[in-house]
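Report on one structure; see the data block that follows.
Here the complex is missing a single protein chain, while all its other protein chains stay put.
On to chain A.
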Amino acid sequence: MIIYYIKLACLSLWQTRSLSLLAILVIAVGVSATMTTYTINYMMTKDPLPSKSDRVFLVRLNNWSPEAAYRNRVKEQPPTYISVQDTVNLMRQDKALGHVPIAGFKDMLKLPEQGAIDANMTFVRATSKDFFSTFEVPFLYGSGWPQDSDQNGEQVAVISKKMNQTLFAGENSVGRSVMLGEHQFKVVGVLDDWFALPRFYGDSMRAFKPPRDIFVPFQTQINLELWTSNLQSYECWKEPENTTVAALWASECIWVFFWVELSSKEKKPEYLAFLDAYVQEQQALGRFQRPIVNELQSGSEYMQERRAYSSDSKIAVWLAGCFLVLCLLNAMSIIMTKFQGKAAEVALRRAVGASSFDLVQQYAFETSIIGLLGGVFGLVMTHVCLYVSSQLYTHLSKDIMSMSVEFMLVTVILSVVSSLLFGLFPIMRAIGVQPAKQLKSL
């Protein structure tokens, strides 16, 4: 019977092709608008590290002036970044599974054999080897640097696939060298395609921009005193002793985001207790003269606090949902018109013995096919809309404008289910005809 219903549905769709096409397009437009906005919103607000979000935390220490709370907040809350000396101390104490400082600088990058004119200004991420394991970064060639490189501040680097393509034509560049300013770095790894979305681990202003293209050990930045003052936010409640970079490193100025990966979520209280103990220890040395309000904050919590997610996008999803309902109401009206022309056929089928349920099934198949085609068209239109969006908003990561297989399936299912739901009324109207009155009009 299913094949029979599909055959009847196809014949009917062809017979009323203009109305059917209109209904399909209306559904497709609604589905496309909804799924485009929903996809973008979802990609912007999704859990950036779902497998570890309950055990990867931003360390927040209340390192600020004894005179006033950080940013004069009524409810005292620690800054989002910490000082160099605390970063180094916490890494040395090694109480977590992974320690990931997020620092950086910018410098001119070129190959050793290239002239100065070929150098390009490049933003460099200074971090630790744990960055790659904690944030599950995939490698195309090589791997992250060894522990020794972190401890000794060796001049090693991991580069992105894009940079590897630019500098080395996509070849395996492990063992090759690059120049950052006057310093030569040896490439130890090349990343595969990787976008953490939202890119939660650094400055929230760059949450939807691609990651840096070159990574070096944090200790190397410290050792080589590579500092770019206008690159990132830094705050000092007490001025460094002098203007040298070494003095900045030794100061109470805060600018390093420091993430830790714990072995399990149960370890969180333990690590928090360690942080409290550490701050108490530092207090004994005359530092941290404010109340201890240390925090371990997840990536999602941090992004929410920093308002990286615009409330506009949520409103846009609601509006798109309303637009979908509007489109479905339109489609409902078109389907109703379409089915009205079928009153005589319905009457005939009833006369020859079709029950109401038989007819509901027949028209539900037809409505489902309209929904299915609407969903497929909607999917194509969604991809076009996402592509256009990615071209318009080039400063945002292209990954925001992409759809997973699950979302594609959801799109089609949404279209079929909503078409069936909104098609129910026209179906019930169509089969509710009095056969006796309609049989003369076939």
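To be clear about the criterion, contacts are C-beta pairs under 8 Å (C-beta built on N, C-alpha and C of every residue); 3 or more make two chains touch, one makes a residue touch a chain; residues count from 1.
One rule holds in what follows: contacts and distances are computed from a predicted model.
Colleague: Out of "YeeE/YedE family protein", "ABC transporter", "SpoVR family protein" or "Chemotaxis protein CheA", flag the one the UniProt entry gives for the chain missing from this complex.
Modeller: Of "YeeE/YedE family protein", "ABC transporter", "SpoVR family protein" or "Chemotaxis protein CheA", the absent chain's UniProt record names it "ABC transporter".
Colleague: Touching the left-out chain: which of A:Ala354, A:Val376, A:Met408 or A:Leu424?
Modeller: A:Ala354
Colleague: Please identify, in ascending order, the residues of chain A that touch the omitted chain?
Modeller: Its contact residues with the unshown chain are 1, 4, 11-12, 14-15, 344-345, 348-358, 434-436, 439-440, 442.
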